[in-house]
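Removed: one protein chain of the complex. Kept in place: all other protein chains.
== chain A ==
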Amino acid sequence: MSLAGCIVNVIFAVIFAPLLDGLERKVKAKLQTRQGPPLVQTWFDLIKLFKRPSVTPSESIGWLFRLGPPIALASILTAFFFVPAVLPDSMRFWGDIIAFLYLMTLSTVAVTLGGFSSGNPYAQIGSHREVSLFMAEEFSLAFVIAALSVSVKSFTLSSLFPLPLKASALIGALLFAVLAYVSGARVPFDVSEAEPEIVEGPLIEYSGRQLALLKLSIYTKRLLLFTVFLNFFLRGSPAVRAIYYVIGLIVLSVIYSAIEASCGRFRTKDAVRFLKRFSVLGALCWLLALMGW
């Protein structure tokens, strides 16, 4: 049953995403020769947050501020319905890539609008940065999407899973992995949240349940990006696929957190410049796809 399978996928994602974050914290701690929190620490944090009430800042635009977190989480979870995750079920339709992308955008917009409407100057700075980075990221991503869809000559996510063995498709997948790293707000690119400098940017005024929803949306977004990347390669029967999927998630998580632990933060300008230069690779990949390689 397709819809039931999708719902299982989403539930799995919601449960597993904080665990993955716990793993990343552990890996980073080990790399920095610290003990590190237990794996379920992120879940404990979330449960604690869910138990606390939320505070509304007095200078905020209340309705917009409160709408931010649920929209951010709901759009990410809706996007989960379009990609096969632990079960190979997904809702597929022509052009679902675009629906997927715009749902991701919606979650970004919800967070930034929430930040802007909180009335806090740090949140504003963080939101500016988030949007600047988002534009630059989309500049590369547009080429990668064009390359992938030309390469498989189709416009459904399901036709990209798994990718055919073509140079353009495989390079496109690797470029996507880098962009997944960027849009997961990980360290060299976490300019919008930058704790030591602008104290979590758009999230600064959120507290309690609202903060929990936002945190959960960040974790599930990271998991979603991993899932899309893994789907480019996963094959086989459902059981084998599920095992490889979970192993793949853990491997990716370890790699990404290792990179994260060894980096400092970019300035916004440098991050934008990096992405602008990166888009040249995307354009070359598109050219490869156009030539049919």
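Methods note: contacts are C-beta pairs under 8 Å (C-beta built on N, C-alpha and C of every residue); 3 or more make two chains touch, one makes a residue touch a chain; residues count from 1.
The rule is short, and it goes like this: contacts and distances are computed from a predicted model.
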Chain not displayed: protein name in its UniProt record ("Hydrogenase maturation factor", "Nucleic acid binding, OB-fold, tRNA/helicase-type", "Hydantoin racemase" or "P-II family nitrogen regulator"): "Hydantoin racemase"
May I ask which residue of A:Met135, A:Leu174, A:Val240 or A:Ile255 touches the chain that does not appear here? A:Met135
In the whole complex, of A:Leu87, A:Ile125 or A:Leu249, the residue touching the missing chain would be A:Ile125
Which residue from A:Gly36, A:Pro57 or A:Pro238 sits in contact with the chain not drawn here? A:Pro57
Could you pull out which residues of chain A are in touch with the chain that's been left out? 2-3, 53-61, 64, 66-67, 69-71, 73-75, 77-78, 81-82, 91-95, 98-99, 101-103, 105-106, 109, 112-113, 116-122, 124-125, 127-129, 131-132, 134-136, 138-139, 141-143, 145-146, 149-150, 153-155, 199, 204-205, 208-210, 213, 267-269, 272-273, 276, 286, 289-290, 292
